[in-house]
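Here it is: the structure, laid out below.
All protein chains but one are shown at their positions in the complex.
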Amino acid sequence: MTMDALSGVLLIPALSACLLAALPGYRLTARLNVLAAFLTFATAVSLFVVEPKSGPYLLVDDLNKVFIVLTTFVSFTTSAFSASYIGHEIEIGRLKPGYVRFYHAMYQVLMFAMNLALVANNIGLMWVAIEIATLTTVLMVGIYRTHEALEAAWKYFILGSVGIALALFGTILIYMAARPVIGEGLNAMVWTVLVTHAAAFDPALLNVAFVFLLLGYGTKVGLAPLHAWLPDAHAEGPTPISAVLSGLLLNVALYALLRFKMLLALNPVALAPGPLMVAMGLISCVFAAFMLYRRRDIKRMFAYSSIEHMGIIVFAFGMGGPLANFAGLLHMTMHSLTKSAIFFAVGHIAQVKGTQKIADMGGLTVTHPVLGWGLVLGVVAIAGLPPLGIFMSEFLVVSSTFSRQPWLVIILVFGILIALGGLFMQLNKVAFGEPVGPTGPVEASYVPMFAHLAIVFMAGIYLPPALVTGFQNVAKLLG
Amino acid sequence: MHGITFDIAHLLAGSLVVMSFVQLYQDRLSALINVFAAHALVLALSVAWQAFVQEAPHLYITAVIALVFKAIVIPVALRRIIVRLGIHREIETVVGVGPAMLLGIGLVALSMVVMLRVTADADPLAREDLAFALSVVLLGLLMMVTRRNAVSQVIGFMSLENGLVLAATGAKGMPLVVEISVAFSVLIAFIVIGIFLFRIRERFDTVDMQAMDRFRGEKR
Amino acid sequence: MAVIRDFAFQGAQMLLVLLLSPLLTGFVRKVKARLLRRQGPPLLQPYRDLIRLMRKDVVLADNASWLFRVIPYFIFAATWIAASLVPTFQSGLLFSWSADLIAIIAVLGSARFFLALAGLDVGTSFGGIGSSREVMIASLAEPAMLMIVFTLALIAGSTQLSTMAAFMNSPEVGLRVSLGLGLIALIIVAIAENARIPVDNPATHLELTMVHEAMVLEYSGRHLALIELAAALKLLVYLSLIACLFAPWGMSPPTAEPRLLIIGVAAYVAKLAVGGVLLAVFETAIAKMRVFRVPGFLGAALMLALLATLLRFVSRSF
Partner (left out) sequence: MVVYALYTVAALLVLSPIAVALGVAPRGASAATSLVYGACLIVTLVLGAVALLSLLKYSDTISATALPLGLPWLGAHFRIDALAAFFLVVINLGGAAASLFALGYGRHEETPQRVLPFYPAYLAAMNLVVMADDAFSFLVSWEFMSLTSWALVIANHRLAENRRAGFVYLLMASFGTLALLLAFGLLAGSGGNYAFDAIRAAQPSAGITALVLILVLIGAGSKAGLVPLHAWLPLAHPAAPSHISALMSGVMTKVAVYGFLRIVFDLLGPPDWWWSMPVLALGGITAVMGVLYALMQRDIKRVLAYSTIENIGIIFVALGLALAFKAEGLAFAGALALTAGLFHVFNHSLFKSLLFFGAGSVLNATGTRDMEQLGGLIHRMPQTAFVFLAGCVAISALPPLNGFVSEWLTFQAILLSPQLPSWGLKLIVPAAGALLALSAALAAACFVRAFGITFLGRARSPAASTAQETDSSSLAAMYILAALCLLAGILPGLFIDALAPVVQSLSGGRMPPQGTAEWLSIVPIAESRSSYNGLLVFVFMIVSGATAAFAIHRLASDKVRRGPAWGCGYPAAGPLTQYSADSFAQPIRRVFGTVVFRAREIGEMPPPGSTASARLTVEVRDLIWNALYAPIAVGIAFGAEQLNHLQFLTIRRYLSLVFAALVLLLLALAIWP
């Protein structure tokens, strides 16, 4: 494998992981972490400039380019956020310095795994990568070693493992379906080959395979009723990891799902994957919306909001069509940026207030105007209000599908509305009213948070043509 | 391929399913572990047979892993755990044995129906194997959801995974099988160590999931 | 030349109504008294009262505001305009088109609006009771009146009083159901608007039954005189309305021919006399209602008028 940008996005994290595992002292490692993440991001961007040719193992096309750049960017900003965050955690002694080395190493491993999953041209390789990503996140969720953290990690681990198992079975079935057509051996697991022959595959096998893949990777996406690990993992893990989980890992799993959807869509006889995705999307959206109301832990609440948005995205892709797919991609991008920004804000808030309980924080816009209004802006964005990006994507999702499936869209709209209610009910408690809890200053930089929000804001008003054409190509690719 | 090899492969796969049923039938942990060891043994045999049939030497590695790791190491470790926890005589099921068996039969029937829709030109061996593998997988899941004890859940998960390996080896010429089985062994090791850790750190006085749920983040 | 004549006629009507209205009030009082076998005050008594009141000083309550002092003049002006726009002895006067029937009703409405405010200005429970009941009555009487207007306008194809009168005079108005309903409703409304028995009793000073008198209780001297005069004018307006809409006979067209004018004036006076007698008879024959039976009374008027309108909408022949 020649040393090109493609291997760069894999090697940089891998090497820096080893390096960080070896180095002591969190300040240095934190900086190195940021540096590595930035280099990865830079290499990812360079993919647009020179597109390396994809081999039997690695692959670059319009679809995963979008995902890679998004992933690397958010992981870069998150690493910047985590640098200050972890510093504070060590000061208050919540995190032992010993763990930090481990934490940073794991962070890079996670980046490596996610990038690998995105560039893998081999369904088996992709599966392995996603498994690694899961394991690393399990370890990071449990890093605080509290009852809750361990319990969340354990739950995540068990459910995740089952998911992985199901996904693997699906992968095997795909191979079985491909073998008679393509012949034995590696080729029967290579994307580019699979796609060209998909029409000839045995439909029944494809159907069973898709069911297993949907449930297996759907567990990672956090679709209800497979979502159970997600809220606790978000709530109990360190906040940077919550941001990465919501902003990236869910996308990676979604990416896998989309690949297989394309595969099925190419086969005329096999069942249409759309309706299944639409159904699960709607269930997730409405269910998560209702779950927002009773939440007492702010991070868990936003985790549920992630489930809701994943539901919307899966719905959009399930409906298909150029506009809906475009909307789905846009929504996914906007959600990643917004949700990670919200988690940055929540991290600061939790550190200031010394708790994640919504009841113990209040009147933020009075005590911490910047932070409070930042959170308000984030919630406004995530609730799908203009002039921020998610409004555009929701506009496109709803308006482009309503004339096709009125009743389903009405359910979706219902979910969106319920979710908006829940979010603002909680926001009223957190951001407004009489101040509650400690009002100490925030010693951390707002830059990552507002960088994200600025992008989201700009996207809501103006999308650069390059991005648009890229998305449109992908939308066509997805059919 | 000629009939006899086919029949043997068939026999082994089938007996794996039977083993899963025996697992479902067991309600004592110690006995359950024994049965699982047998389960792994059968798997090892069937994998080895596949290696022989497909002339794929690398599959022997998988067979060996199954034999050594799953049939010997894990059972021993688990037995030590349950002895330390003093739950080796424990009898615990959520669903009674009878209903569990019935469900199991239903699942096997389901997997048959689903798999036999596959057009026959995919070679019959693969087809049958998949049917059995699917039933083993489903039975493993059933085991996980009908047992309350972490150990028996782990065992359920491992038999599920056995089903996967069966399917993977049955898939003729599938690459990465060895790697996958290794990866899974690592996963299982994690789980076992996890249970062990919880015990040693005295975080959980029992490995019963309900006890663990007491430490849920958000109390009612 | 013609313009001057038109001005003259318009002015004549304004003076006529102004001078005639106290006489009408006195006449009704007289007839009522006679019906009760009483001697009753002389016909010209209202004029004497007015003049005496004019001469008296005004006694203002301590916290009466400037509004309280402006209102009587406004009420008088508004009512007087209304009276001068209703065709009496001649139709198609110079300014008759400056406000159609709806506008006239609204002008009277604004007079009432300010009267109700006057009741609240001093801040006694008396004034409050009066104005709160007044607005309650108005809230039913005004829609009823508007429905009546709708009915008549739909029949005559106009809300312009002169046109309507002309149409009513013409043969093609037969007997119509809607007309009858409208007339009954109009009479009820007129009684309510002028605070006559059975809705209100202009002669009482018993708190529980007063509406109009309670509002003006704090007024005295010239202010009171103006309000009395306005009340008299209002009675005249409604009688002339009924006359011009339901009995436009003898009203002179816009012309200067003396004969027609004389006939018109005579006919008008006669109509007023008849109306006054009928009113007096009605008032003596019936007893005052409890305040909260009034809504039922007016509600009936509203329903009748609405029914009439509906009939008109459904078919031209009703």
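Chains: A, B and C, in written order; residue numbering restarts at 1 for each.
The definition used in the following text is that a contact is a pair of C-beta atoms (placed from the backbone, for glycine too) under 8 Å apart; a residue touches a chain by one contact, two chains touch by 3 or more.
Here the structure is a predicted model, which means the values were calculated and not measured.
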Among shown chains, those touching the left-out chain: A, B, C
Option touching the unshown chain, where A:A36, A:A83, A:I143 or A:I158 are the choices: A:I158
Identified contact with the non-displayed chain, of A:L19, A:L323, A:V436 or A:L477: A:L323
Touching the absent chain when the full complex is considered, from C:T88, C:T159, C:N194 or C:S240: C:T159
Sole residue of C:F113, C:F246 or C:Y268 that reaches the chain not shown, by the stated touch rule: C:F113
Residue, one of C:R133, C:R196, C:H212 or C:K271, that touches the chain absent here: C:R133
Positions on chain C contacted by the hidden chain, ascending: 51, 54-63, 65-67, 69, 73-74, 76-78, 80-81, 95, 97-100, 102-103, 106-107, 109-110, 112-113, 116-117, 119-129, 131-133, 135-136, 138-143, 146-147, 150, 153-154, 157-160, 163, 207, 217-218, 221-222, 225-226, 291-292, 295, 302, 306, 309-310, 312-314, 316
Residues of chain B in contact with the chain not shown: 94, 107, 110-111, 113-114, 117, 138, 141-142, 144-145, 147-148, 153, 209-210, 212-213, 216, 218, 220
In chain A, positions touching the absent partner: 154-155, 158-159, 162-163, 166, 207-208, 211-212, 214-215, 219, 225-226, 228-229, 231, 271, 276, 287, 290-294, 321, 323, 365, 369, 380, 383, 385-387, 391-392, 395-396, 398-404, 409-410, 413, 416-418, 420-422, 424-425, 428, 432-434, 460-463, 465, 468
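In the analysis below, only the chains that are shown with their structure count from here on.
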Pairwise touch network: line, ring, star, complete, or other: other
Distance-to-centre winner among chains (Cα means, whole assembly as reference): A
Between chain A and chain C, centroid-to-centroid distance (C-alpha), Å: 78
Chain A-chain B separation of Cα centroids, rounded to whole Å: 31
Per-residue multi-chain contacts in chain A, two or more chains: none
Where chain C touches two or more other chains at once, by residue number: none
In the complex, chain A residues that touch chain B: 124-125, 127-128, 131, 135, 147-148, 150-152, 154, 157-158, 161-162, 164-165, 168-169, 172-173, 175-177, 179-180, 184-186, 188-189, 202, 204-205, 208, 232, 235-236, 295-297, 300
Chain A partner contacts - residues on chain B that touch it in the complex: 114-115, 117-119, 121-123, 126, 130, 133-134, 137, 141, 144, 153, 157, 160-161, 163-164, 167-168, 171-176, 179-180, 183, 187, 190-191, 194, 198, 203, 212-213, 215-218
